[in-house]
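Omission of a single protein chain aside, the complex is shown with its protein chains in their original locations.
For subunit A:
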Amino acid sequence: MAQALTRAMRDAMAEDPTVHVMGEDVGTLGGVFRITDGLAKEFGEERCTDTPLAEAGILGAAVGMAMYGLRPVVEMQFDAFAYPAFEQLISHVAKMRNRTRGAMPLPITIRVPYGGGIGGVEHHCDSSEAYYVATPGLHVVTPATVEDAYGLLRASIASDDPVVFLEPKRLYWSKADWRPEAPAAVPGIGKALVRRAGTSATLITYGPSLPVCLEAAEAAREEGWDLEVVDLRSLVPFDEQTVVESVRRTGRAVVVHEAGGFGGPGAEIAARVTERCFHHLEAPVLRVTGFDIPYPPPMLEKHHLPGVDRILDTVARLQWEN
């Protein structure tokens, strides 16, 4: 996946001279995850810039650059280090189009490696998507496959609106059969995809939890469950249609994500599914999420992260008897 992200930025920069990449350590080092590797060499330090260490400054400067016609792609080094930039994000990035009656859109892509499962020390594993999806004016997307890493990042950079691009860091090293010579065309921002067809219930998920859900769906066959798995790909906008169609087919739904459950994206999704599918549902919409706790230290994270067993236990509860 890392390679696909690099390639997406490279292609975007080659095609459009207004695309600029910036952030901490993105130049010479190529980023701490090496996602910007080689960009400074190919396009020069003015287009792939090591900034001073200041997230509010980075995003604030990106606002000004976008106001003047550039397309900044900003890297936040880790989920929890994006927080100093929230003032800029919420007060300006998300609101500029609206404040200016459409006169000043901000085509900024904010790349944030997020989520746990890599044994990182504290402040390196937050699932921060709930903060972003609660802020009107931002698109929030997250790839779970190598094709999407490329396709969604290209779409984000091309978007005239600000996009928070959440990179599931534990999937950076996932290798799939992806040929960079011919990047596959994938649907852009706002479209969910059925990753596995099934008939007995729908798992609705995104980002780092997609592979876990696919594994759970395989395991569930033994129990006689044929699970459908929907990958949202984009949290804002939310593809209600794909989700609703799936749940109407299967009659049961479980939302799975790593972020805490209370006020997490799953709460919104469960509410929408209930509103739209009430007469089709055989059971309440259930959720499998991280606990409502600060992200734990590495030695405990396996107990916190939603895994296959927790998903299967929840699926079993869909055998609802009134």
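We take it that a contact is a pair of C-beta atoms (placed from the backbone, for glycine too) under 8 Å apart; a residue touches a chain by one contact, two chains touch by 3 or more; residues count from 1.
Rule of thumb we're sticking to: contacts and distances are computed from a predicted model.
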| item | value |
| --- | --- |
| Name of the absent chain as recorded in UniProt (options "Pyruvate dehydrogenase E1 component, alpha subunit", "ABC transporter permease subunit", "HSP20 family protein" or "Cytochrome bo(3) ubiquinol oxidase subunit 4") | "Pyruvate dehydrogenase E1 component, alpha subunit" |
| Which of A:Asp50, A:Asp226, A:Glu245 or A:Glu268 contacts the chain that the document leaves out | A:Asp50 |
| Residue touching the undisplayed chain, where the options are A:Gly30, A:Pro168 or A:Gly266 | A:Gly30 |
| Of A:Asp16, A:Glu122, A:Glu223 or A:Glu282, the residue in touch with the unshown chain | A:Glu122 |
| Touching residues on subunit A - with respect to the absent chain | 24-25, 27-30, 32, 50, 52-57, 80-81, 83-84, 119-124, 262, 291-294, 296-300, 303-304, 309-310, 313 |
